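Below is one structure; the comments refer to it alone.
With one protein chain removed, the remaining protein chains of the complex are shown where they sit.
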Amino acid sequence: MKILYFAWLKERVGAAEETLAPPASVTTVSDLMTWLRDQSAGHAAAFSDRRVIRCAVNQDLATPTTPVAANDEVAFFPPMTGG
Amino acid sequence: MKILYFAWLKERVGAAEETLAPPASVTTVSDLMTWLRDQSAGHAAAFSDRRVIRCAVNQDLATPTTPVAANDEVAFFPPMTGG
Amino acid sequence: MATIRVQTADFDIGAELARLTASRVDIGGIGAFVGTVRGGDVAELMLEHYPGMTERALAQIVARAEARWPLCGCTVIHRVGALKPGENIVLVLAASTHRQAALEATAFLIDWLKTDAPFWKKETHTDGSTAWVEAREGDEIATATWLAER
Partner (left out) sequence: MATIRVQTADFDIGAELARLTASRVDIGGIGAFVGTVRGGDVAELMLEHYPGMTERALAQIVARAEARWPLCGCTVIHRVGALKPGENIVLVLAASTHRQAALEATAFLIDWLKTDAPFWKKETHTDGSTAWVEAREGDEIATATWLAER
């Protein structure tokens, strides 16, 4: 699974992108966030407040209950501030 | 009194501008329209339906009850269609 | 801080935008509207106006917008004379620190301009006939809505 980070999530995790293989028990965005949080101190800092984290699965906006699978591209980022 | 006409009022009256001296009994825009209507067949055609005529006195939008005086500039025109 | 012009020549929106924003860094957004001549059965549009009153009426409309929204500046340019389909008729620009004010002021300016600035359009159709354009009832309703929202 390809995981992307943007804005301050990228800074806290310390990487723009990583390829990871979460366990089979990780089936939703919410599961993935819980699992990622335990990968490093940086991940823990990035995922400390889920209310300010948005997610996209395969470049479509997702919710905590959106399913994730091994070949997905999953991105985490703060609320968008373009325009 | 300087009277100006625009758009189809100008075409019906047959003049863009005329300087007239209405009688002292003409004290409002409404009086003036009634008096103008009798000046010629063209004026009568121009002022046949007052509902579609707008007026400005000294370049400010006016109503039928707006006063008019000897030195005023009074303009008659259809509803505006700029933009 | 407002630019108001009535002219026969076309306008350059890029140049007007540059003039409006020149050396200012308090602007967050600029709303704009460009009105153009629709074709179809129209071969030419003749724009007539009331010189003197036109500039006065546009200045009053701009002052009303400036009183209602915190604008950094605005521009109203209206062409007169003979125009062909596809040509520009009117440009409205409104700059503000916030986008909502810029967009609302832009809509306000064009809505009011349509009902309160002394311009009249006469169409020449492709068959050679001519007709004065009639005011749309919807235009007066748009202006009245701004009054009701105060």
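A, B and C label the chains in the order they appear, each numbered from 1.
By definition in this document, a contact is a pair of C-beta atoms (placed from the backbone, for glycine too) under 8 Å apart; a residue touches a chain by one contact, two chains touch by 3 or more.
Only a predicted model underlies this, so the values are computations on that prediction, with no experimental measurement involved.
Visitor: Considering the entire complex, write down the shown chains that touch the omitted one.
Guide: It touches the following shown chains in the full complex: A, C.
Visitor: What chain A residues would touch the chain not displayed?
Guide: Missing-chain contacts on chain A: residues 4, 6-8, 56, 59-61, 75, 77-83.
Visitor: Extract the touching residues of chain C with respect to the undisplayed chain.
Guide: Against the missing chain, chain C presents residues 12-15, 17, 21, 23-40, 85-86, 97, 99-100, 102-103, 106-107, 110, 142.
To be clear about the criterion, only the chains that are shown with their structure count from here on.
Visitor: Quick one: report the Å distance separating chain A from chain B, using the average Cα coordinate of each chain.
Guide: 72
Visitor: Return the distance between the CA-based centres of chain B and chain C, expressed in whole Å.
Guide: Those two chain centres are 26 Å apart.
Visitor: Where in chain C do residues touch two or more of the other chains?
Guide: Residues of chain C touching two or more partner chains: there are none.
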